[in-house]
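Of the protein chains in this complex, one is absent; all others appear in place.
And now, subunit A:
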Amino acid sequence: MTRSPVGTPVRRVEGRLKVTGAARYPADHNLSDLAHGYLVLSTIGRGTVRSMNVDPVRAAPGVLAVYTPFEPPPLEPPWAQDPTAGIGYLQFPMQDKEVRYHGQVIGMVVARTFEQARDAAALLEVTYQRRTPNASFADGVPHATQGRPPVDILAAGTGSIDEALARSEVTVTATYTQHPEHHNPMEPHATTAVWQGGHLTLYCGAQAPLLRALQVAPAVGVDPARVHVVSPHVGGGFGGKVVAYPQSVLAASAARELGRPVRVVVTREQLFTVTGHRPAFSQTVSLGADRHGRLNAIKHDAVSSGSVAGPYFGDPADWSRTVYRCPNIHLGARVVPLDVPPATIMRAPNEEPGSFALESAMDELAATLGVDPLALRTANYSTTHPGTGLPWSSKHLDECYRVGADRFGWHRRAAEPGTRVDGDWLVGMGMATLVYPAARFEMAMRVAFRRDGTADVAGATADPGTGMWTVLAVVGADSLGIPIHRIRPDLGDSALASSPLVPGMLAGAGGSTGTASAAPAVRAAAESAIRALRKHAVEHDRSPFHGLSVEDVHYRDGVLHAGRATATFGELLTATGTGRIEAVEATGQGDEVTRHAFASFGACFCEVRVNRWTREPRVARMTCVVDAGTIINTATARNQIVGGIVWGVGQALLEGARVDPASGRIANANLADYPIPVNADIPPVDVHFLSYPDTVFNPLGARGIGELSTAGSAAAIVNAVYDATGIRVRDLPVTMDKLLAR
């Protein structure tokens, strides 16, 4: 019998393509006659474009077209039913003369080469009627408007959350702030658009290829069936490549107008305003507890920045309903609409800021009570979902705490903060709980037996680095009982969609749902394909099983058996002269969601070192124990957990856009001035998976892991900085200037 690869470390099936440079990313498609579009961005924060002198631009070498608000590219209004509208932007570029934020697309120059387009764009003279932008988040926080109605979960007899807090023996209250964080995937957003006979092909990085086709088709006024999105390698997504940002619609529109392929690449600096970002947040958390640390009240009020040009705002307080047992919970979400670029989802959109606030507050409560932060967490352990009272489908967070503390050596934590010194370094330990809700989307997969003894496993999902190529291969091999090298996975192509997009379907990577959505569909399609193969075996007159009853023909590990007769599926299909036998199945969430609550859990432990003289904080080591059900591929899963921690290091210590309140300009919109972690910032990370299958959630028992370790790791770092220095920093990033106080 073939050994199942599930739960083992499997190398990425597309890894060789990537490390040898053979993988083709969206901007790698060098078609003949390709033209290049370069975006022109506004240099004011609010106002109206009065004039643009395009003459010198048109006269520049190689220029083919210049689009401006005065000569806009033909685009239909955005698709009214776009399921991503809530995380996208409201106006297509250049359809009016209004400037809503600094760095808005107000022009595009198309030329024969990228350099010609860029150099010509520099010649464009623009005059504006300026107005003063409203760009200061801090100034807007006191005047924030309601983002969603507040949620109050109150015990019987308690009139309000403030009453519950007033009745608590101990309370802590603090405000936690963070600046906007910006998507910077490895490949900046890029689209190469080609029209052929009324059909459009888009080579672009898409977290949901089918969705991208559905977004772009109405913009250029064609039937979605005529738009083919090719996105086998995304170049990194993290939530930033769900929405079709301007490069996709502009490339499509210009390519049709000019009758030749057009590529539009958003430059690294332009990414900061042309695509989405994580909003700025100001969160106030009050915790009420008895003197043993048992929580009586959580009041979590979050304010998010918003944009006049897009509907999205963050709702980080939502995280506080998923973590601890607490009879009284208040979750508030307000928003400050600003003249800044539209925000969007970004890895653990609500959970990253929400966990920073609540898990910092828990650490403050532990310090106030004089109890161990880990003991405080276990004292408030929830066995049911605190919001709904539904039992968790499978929760082993207590074991995560125990195993994590043991592997990390939590017992060596000093009793008093700021007391452990090793040479020139102050040493501190911190921890935090990780929680990320588990969900599945409707997903369709096709499995096909082929005459050459291989099997296709294909669907219109995406692999933005998450490991989905390999998940399809691993689950396909497991479901069909054949070795992984005989599985031919395929994804990242809207033409692979085996069913139309239905409500509740993402058909891609997002929300840590990819594996939990795709794997059950692969298994279901494999089972159907096996049934179809057995039926074919008894019905085809050239089959060695012809005439037998289907029930008598058994399939195991790629081989059909009936009594003494055996044939591999390749032999059978060769004998019957059949190319392929296939099946498509779609699976999704069922009514289990009415009986259980679902989440992935973990515990994160961190040691930081703060220089005793100059106070720069450095993460020394981390331990992360994960309860996320069955782990399909331990290699790529570990990569996801470590990657999420890298994001936690960025959030805690480095990242944050600085918006100039007077101009609305992002002062550090480049990777030199917006630091993200480099290898030297990332310590050894000890990742351990508990691997209890959650078969209530899906037949494979796998929950999501893509965002889990971003939902809490920054708090573990900030808490460790407190332990090292005795200084509580509530404004991210924690930089040395905030630690010089003593």
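We adopt the following convention: contacts are C-beta pairs under 8 Å (C-beta built on N, C-alpha and C of every residue); 3 or more make two chains touch, one makes a residue touch a chain; residues count from 1.
Everything below uses one rule, namely that contacts and distances are computed from a predicted model.
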{"item": "Name per UniProt, for the chain absent here [options: \"Aspartyl/glutamyl-tRNA(Asn/Gln) amidotransferase subunit B\", \"TRAP transporter large permease protein\", \"FAD-binding molybdopterin dehydrogenase\" or \"Cytochrome c domain-containing protein\"]", "value": "\"FAD-binding molybdopterin dehydrogenase\""}
{"item": "From A:L31, A:L390 or A:M736, residue that would touch the chain that is not displayed", "value": "A:M736"}
{"item": "Residue, one of A:V141, A:M445, A:L653 or A:L732, that touches the chain absent here", "value": "A:L653"}
{"item": "Selected residue (touches chain absent from view) among A:P224, A:P675 or A:P699", "value": "A:P675"}
{"item": "Subunit A residues that touch the omitted chain in the full complex", "value": "43, 115, 118-119, 122, 424, 611, 613-616, 618, 653-654, 658, 660, 662-663, 665, 667-668, 672-673, 675, 677-681, 733, 735-737, 740"}
